[in-house]
Structure formats: structure tokens, C-alpha cells
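Missing here: one protein chain of the complex. Every other protein chain is in place.
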Amino acid sequence: MGGNAAEAHPCGFKWVIEAKQHRRAKLVVVDPRFTRSAAMSDYYAPIRPGSDIAFLGGVINYLIANDKIQHEYVKNYTNAPFIVGDNFSFEDGIFSGYDETKRKYDNKQWGYALDDKGFAKVDPTLQDPRCVYQLMKAHYSRYTPEMVSKVTGTPKEKFLKVCEHIASTSTPTSTMTIMYALGWTQHTIGSQIIRTGAMVQLLLGNIGVAGGGMNALRGHSNIQGLTDLGLLSNSLPGYLSLPTEAEQDLETYYKPRALKPLRPNQMSYWQNYPKFFVSLQKAWWGKAATAENNWAFDYLPKIDKVYDVLQAFELMNQGKINGYICQGFNPVGSFPNKKKIISGLSKLKYLVVIDPLNTETAEFWKNYGEFNDVKSEDIQTAVFSLPSTCFAEEDGALTNSGRWLQWHWKGAEPPGEAKADPEIIADIFHRMKKAYAKDGGAFPDPIVNLTWPYKIPHSPSVEELAMEYNGKALADVMAPPDPKDPKAPPKVLAKAGEQLAGFGLLRDDGSTSSGCWIYTGAWTQAGNQMARRDNSDPWGIGQTLNWAWAWPANRRILYNAASSKPDGTPWDPTRKLVQWNGIAWSGSDVPDINPAANPGDTDRVQPFIMTAEGVARLYAPTGMAEGPFPEHYEPLESPLVNNPFHPGNAKARMNPAARVFKDDLAAAGTPKDFPYAATSYRLTEHFHYWTKNVLTSAIIQPEQFVEIGEELAKAKGISNGDRVKISSSRTTIQCVAVVTKRIQQLDVDGKKVDIVGLPNHWGFVGVAKPGYLVNSLTPFVGDANTQTPEYKAFTVNIEKA
Amino acid sequence: MEMNRRQFFKVTGAGLSTSTLVALGFSPAPALAETRSFKLAKATETRNTCPYCSVGCGIIMYSVGDKAKNVKSEIFHIEGDPDHPVNRGTLCPKGAGLLDFVHSPNRLKYPQVREAGSKEWKRISWDEAMTRIAKLMKEDRDANFVAKNADGKTVNRWTTTGMLCASASSNETGYITHKVMRSMGMLVFDNQARV
Partner (left out) sequence: MSSLQSLDIAARSATTTPTPQAREHVVEVAKLIDVSSCIGCKACQVACMEWNDLRDEVGHNAGTYDNPRDLTPQSWTVMRYSEVVMPSNEGERLEWLIRKDGCMHCADPGCLKACPAPGAIVKYENGIVDFISEHCIGCGYCVKGCPFDVPRISKKDDKAYKCSLCADRVSVGLEPACVKTCPTGAIRFGSKEDMHEFAAERVVDLKERGYANAGVYDPQGVGGTHVMYVLQHADKPQIYNNLPADPTISPMVSLWKGVTKPLAVAAMIGAALAGFFHYMKVGPIEDEDDDGPGERRATEEETR
């Protein structure tokens, strides 16, 4: 569900085929389209785009009603026993704490009931009506198979068959993995869809175990790396975050981040936040970051709001942004409502495009006839195009979906005068730094004091940069005093100047630096760990710990202590990850727990060390914008007039906290004009808007098309191969129709709903046949937590051209 | 003679065969067969990672030349790295066609500028491009930097120039880009993880 691994991640999908062939695994696919993954499945069920929470909520209801949950796991490793405070409530689709004018929730009303020590109250019997388990049970009791079928369009018997398959993995020795991708993220309720999937997995005891997990099949080769390194409006490297403007000093900044444990003796690893933060500030500002100036806290910008991509183009359209830099990014192709994107770029003073390839963004000002009908002379933006190298022409590391940092090597020189990205960025910076040093300007301090120890200042080497993000000792790093022998001379763990071996060595006193704490260990005194190439798998379960290096601490499976029972022995002895051997945790992976944490202790250390609870959250008292339990809401544009769960409450039709701007909300299409449920997606032959520049890909999938089912084709008089017009409330595009049995008409809420499938990949630049950008059609609306646009569920009309 | 290939086949099909030539000693010597010579024999191998999706498949790039001083390496073949634990030598249709990305006719070779209102690109030098860009950025930052908000709180932010970063670029690129842009106070800053 929510992903099409066969098509989008074929080489990873081979391990699904392997599991089918050698472990007799079953593959179940739930998707609006019968995809290439579905072609490989043991069971397929169709679903209406955007109704995944309804489906998964129905699965939760099924598991509870049929007692198909892994009780020991749920009781011990999730917050099912936690008691929720009195302020939490849910009424006709809206949780407590909602402010309709701001379209925002105040999550203070969702907290746990606390005891006098500040710990959350629990009921291990799970009987308290205010415990998470009971609240969850009540919440999803509405998601009956009949209701699921009504909302999703999945026939009831198919839904139940899928439930049976899923439920079969509730035993401790049977596991299911969920592989999802943009099919779940690109919705106004994307984050909550994924949470619902995670809840299903927790109820089944499938997180932290071999072959389990919620596997995000991420997109670009280094999208994981750039997320880890925090290249997002409100982030800092290593999942630290920028201060808000209310947070004027370190104490208020740390408070919501360095979380104290909510249960006795839990690791609540974010307690170490100050160590990671101070080490980052030392990496960036070195000697200029001192205890006296709060480690240069004020050098960081403080946010008033998230400047995500939708916000950026909204501001651009309002004339509030003057300059924009696109590094290997093609927003004209990738962002929704192309018209709004082009009009935004047209209002800039300057646009800089850094890319190995020509893109639609670089040429947004150029008239390409029907595909980009603009008047160049009216566009006053100066556009710079800077050629960069591609993968083959550079060294460096990429972080894959499994969090492995893999080093790669340069094989040839770039064409013409193309330069590597670090050199381009460094050159711009170096020129600005010189200008600030010479002429001054607005707040030059963070610029002129930025550490710049590189041997060639305008062209830092990748080795220097990798060593910097790993981090080093600025002074000798000492071990804490030994409690058994407090008088012994303190031990030196790392000498001044040495590369650090792990983030456990980071300090908040300024004696260490690290540009990204989770990457500490990537380049140690022993050298570049990311370049390791020993592929041996000594345990025979696919754990190649000496191949490349994975964060954190070379651990391959997160929360792997959950692979053992509360007594420290594995749930499944044939597939051990880590276990307690009487003295320490060990096994085929690096234990994700304090190695000395004895499971026999009262208040033992629980496996979910990053949460303040120590356990996983079925109920999220913080962290989610639209409520602690996922609830089904309709997409902004839906073929339904109401949310069938809350037909009388217009406020609960779409996600009440979604990212949406007034004009876009008003311009949304209605079911009357745009009756068909559309979804956009990728094909295996292409990669986004990139491979239309690649001849081999152009040959095997040359021309833009739209996929529709046989019923819709018949109703509209469309034959296979005809040219058709597809329109949304934004605009109209034209392409070839592929009429297929693989897209079925669904019965939704008493009416027939047809689905229109729109592959991306074509545009006005490239060696493939020119086409319209599919994102001309998609709506400018985003998820409430991630602001990711809703490319997967919108509405269109279709006619023969 | 008005006889095309198909007619020829029809007319002569049952009665003639060039195999009869062999009896007359026409053909065997030149008819010896050789398979196409193996094109990778002494090529230089370089290990890399596929730049498309985040499965992170290992690849081997084969280039002409042994990296001697007088040679310019040219990658002429790419295939999967059989040692890699994830892909074990396999590649999807995009990965298998990486060669055509490296040598795409749409690869950019020189800095260019499109001036305001213009209909075309103009080639410029790196120095000119960098000088102009750095100047534009500094002017914009100096004019629009916000040191304190309306409440008098220190905010030190710059929101009138933004950037989208490449999530197909390396960690080292990502790291230096973040370090540099954040030092300027930039907040309109994202990568493909958002979409």
C-alpha cells in the first residue's frame, strides 16, 4: 500500500521476490491501480485514492475485534497502557483543541495523565477506559468493514481477505513488512496514513524485528542524506531544529527538545540534545561559539513560520521573494499547479539554476508553444544556469533508504566547464565572505566567523567535509568518573584533534565538534567507514555490518531490542537480531539500547529509546498536527461532497489542519465539474523529470499518456491510443489514452467512481517526446505536518480530444 | 530484372541453396565465425552508486584509458556491482541506462545567463556568473535581512532569497550547502524530501 516497489524500487523489490520464493512469503497489494507490484502479488485489492486511513483504521478494528494482536508486545512495548488526560476528546471528526480560524490544533489538550513525579500514569491491565488501548478501540470501532468499503470502494470481501492475510502475522514468529512511498506521503493526510500503518505494525508486534518494520522507500538517491543533514526550512543537521522566535535563550530552546523521560528509568535519548547542538555550533562557528555567547545561538535564524515549498511560492506570487536558487531541483516540473509556479518565478529578480542537465525551471521563460506558452519579453527575471557534475564525475557519500552511507568514486572528468556542487557553493560563499569582511553589511558575524579550514578555500574537498560532519575532539575528551573507583585518574577517550568514533563522545562544553551528530562514526581515526566493502553476512540473515556504514552507530535495524521478549530472549529464535546474554545485549546487529540495560531490572529500559515514554506510540500526545489518532478525511478535491464518517460536519470534510492558502482553497474543483478521482505517479522506465533527457529511457517509454478503465473509456467514447484532454480546476492538458483492465471503477458511498491515472515524466525539455507537465493539473495544498503536496488524490474531467 | 527478394525466394526456394556452393569449395574459409570481442577487457573500473532512487545500488563504471597522464577518461559502459549486498549486480531500467545520462545531449557545459526580458541564453564565464550572483545575493540580504522582529526579539533571518537543494547530491554537498546558507540566515530552504 502507498508504494509500488516493483515499479519504483525494482532492485530492492528483488528481496520481496526472494522472500516469496524461499520463505513462502505472501505479497498483498492494495492500490488504486493494478500495478507491476500487483502483477507479482498473491492478493490484490483496489482502493480509492486518498482513503488509506479508512482502510487501515478498518484493519485496526479487525485486529482488535478478532483478537489478532500480539498481546505481550502491545502491553510491554507500546503506550497502550498509558492513561490519557481528561482534556482529550473527539467529536464528529474534530479533536479537542481546534482553532478554526487558524486551522490549527493546540496539542496541550492531548497529554497523558501524570503522577506527582511527572511520570505518565499507566494501567497494565489495559482496562481503564481512558487508557490508550481503550480509546483506540473505541476510536476505530466506527471503521467497520461496511464503512471501510463504503469509503474506500474496496469490495468488502476483498477488504476482509486482506485483513486475514495481515492478521496472520500477529504471532511472535510471523512477520509482515509494510513498504510505502509517495503513495502515502503525498496527501493532505499523508503523515497520518503512515502513522496508521505503524499502528497496525505495532499491534502485530512487527516493529524492530527481522523482516518487519515500516519501510519508507525513499525517492532520490540521497533524499535520506539531505533529510539527515537537515536541509529543510525549519531543521538543523541530525534532526535538531531551528529555534522559533519565541525561543530567545538556550534554556527555552532546549526545554521542548531535550525531553525528560515520561516513565522511570527510560533512556529518552533526546535528553542529550545539548551535546549534539553545541557540537554543531562548534563545527560551524568554532572559536566564535563560546559558552558566553550561548554557543553563537543568535547566529542561527529564528523562525516565525515554516517556509516550505508551498509557502515559498505563495510568497513569491505575493512579490515577497526576490532571489531563488535551484540546485538539482526542477520545481516547474515537481511542484503542483505549474501556472502558479511559473508566475512566481516570473516575479523574481534573479534565479540561479545549478544542474548537470537542462531543466524546465531553467527555461521557464522560454516559449515552447502549447507546452509552455509564455511571453519571454514580459518576464523580468535574470536567470543563471550553472553546469554541475553528475555522480560519475565526483567522489562522495550518499545515504540510502536503509540509512547506509555509501562512498562512491569519480570515474571521469565532467563535460566542458562543469564544476562540482561543493565548489560552486563554496565559491559563491567565499566571494560573499570577502565582501562582508571588506564592506560590511547586514549582520556579517555568522558569515565572517563561519569555520572555513579548507586547504583550497573556494573548493573544499569532500574528504575535508566528511571529516567535519563526523566531528572531532577540540580538547581531550574525558570519560566520566568511574562510580566503582571515583579516585582513579580520568581516562582520555579521544585526544584533542582526533576524529570521534561515535556520538557518545560528544560533549556540551565545547570540547567536541560535529556537523551532524548522527553521522559521527562515519569517518573515524580508522578512516573512511563509508568506503568499507566487506559484504559478508555471518549470521545469514542479510546483516552486512562491514559494508559501508549506517547511522546511528552502524546499526542496521532501529529499535532492534524489540526483537526480543521483555525477558531479553528473541521472539523468533531462528531470526535473532539482538538478545540479552546475561551480561550485555549482543547479536547480529548493533544493539539499539544501552548494552548493559538488564531486562531483569525493575522498570527495565524499554526498546523505543528515542521516545520519552520508552515505548512506541499508538497514541501521539505530541508530534502530529491533526490529532493523536489518525482519522479519515477526504482529499481537498474529492469525488465525494462529504466525509462519509462525518457527513454532517463540513469542518471535518478535509484535514482540518492541512497546509492550504485561501485562494487555492477557493479555487478547488468540485465533484460536479470534476467528477473523476485522479492520481499521479511514476513509471519504472523513468525517474521523475530527469530521464526524459536519457535516450534509453525515452526509447522504452517515449510519450506521455493517461490510464483509464474500460467503463470510463466506454462512457466517454475513448478508444485505446486516442488523444484525450484532461482538465482540473487549474488547467487542461492533452495526451494519449491507455485504456486498461488494470484500473477499475469503484462503488464509493453509493456512487460509481472512476479513476484517472496520470504518470509524470514528460515535459518540454528532453529527448523523449515533448509533453505537458502533469503538475499543471495538481492542487496547491499540502499535508498538515510535512506540507507535502497532495499529488496523489485530486479530481479531473476527461474528454476525447 | 524485376525480381524482388520475396519473389526470388518463391521461385528458387525449393531448388536452390547456397549450400551447394560449399561443395564447390566456395565458402568455408571466410565463413569462420568469431564472437564480438569482449569490450571491457582492460577498461578502468570505478565503483559508484546509482544516483536515481534511494535503494542505493552499487555500480561499476568502465572507462577508456588507464588514467595515464595523456588520457582523458571516457565512461563507455556501466553495469551493476555484483559485490553490492542490495542489488547484487542487478540494475533497473534507469540504472541500466546510466550511460545515457552521463552522455545526455542535454548535459550543460558552460555557465549561461538569460537576461531580464530576453528570449535566449548567453554564454558567460564562471567568474562573471559568480561575481554577479554573489553581488545579487549580498544586495538582497543587506536590504531585507531582519535582525529583530516587531516585538524586538532577535530573529536574524533572511527570507527574501530562497533555495531548493538537490537530494541527489552527496552528503558533502548537502553539508556545505546547509552550513553556508544557514550562516546567511536563510529560511526559505528545502530539498526534495518535502515533496
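Chains: A and B, in written order; residue numbering restarts at 1 for each.
Just so we're on the same page, a residue touches a chain if its C-beta (ideal position, glycine included) is under 8 Å from a C-beta of that chain, and two chains touch if they have at least 3 such contacts.
On a predicted model such as this, the values are computed, not experimentally measured, just so you know.
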#### Entry: Candidate in contact with the missing chain, chosen from A:Gln701, A:Ser727, A:Asn775 or A:Thr788
A:Gln701
### Query
Among A:Leu577, A:Val767, A:Ala784 or A:Ile798, which one is in touch with the chain left out?
A:Val767
### Task
Using the touch rule from the top, list residues of subunit B that touch the missing partner.
4-6, 8-9, 12-24, 26-28, 30-39, 41, 77-80, 82, 87, 89-93, 95-97, 99-100
#### Entry: Touch residues of subunit A, complete complex, unshown partner
6-7, 10-11, 13-14, 17-18, 20-21, 24, 34, 36-40, 42, 44, 161, 684-685, 695-705, 719-722, 736-742, 767-769
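Heads up, the rule we're going with is that only the chains that are shown with their structure count from here on.
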### Distance from subunit B to subunit A - Cα centre to Cα centre, in angstrom
26
#### Entry: subunit B residues within the subunit A interface of the complex
44, 46-58, 61, 63, 72-75, 78, 83-88, 90-102, 104-119, 121, 126, 129-138, 140-142, 144-145, 147, 149, 151, 153-180, 182-195
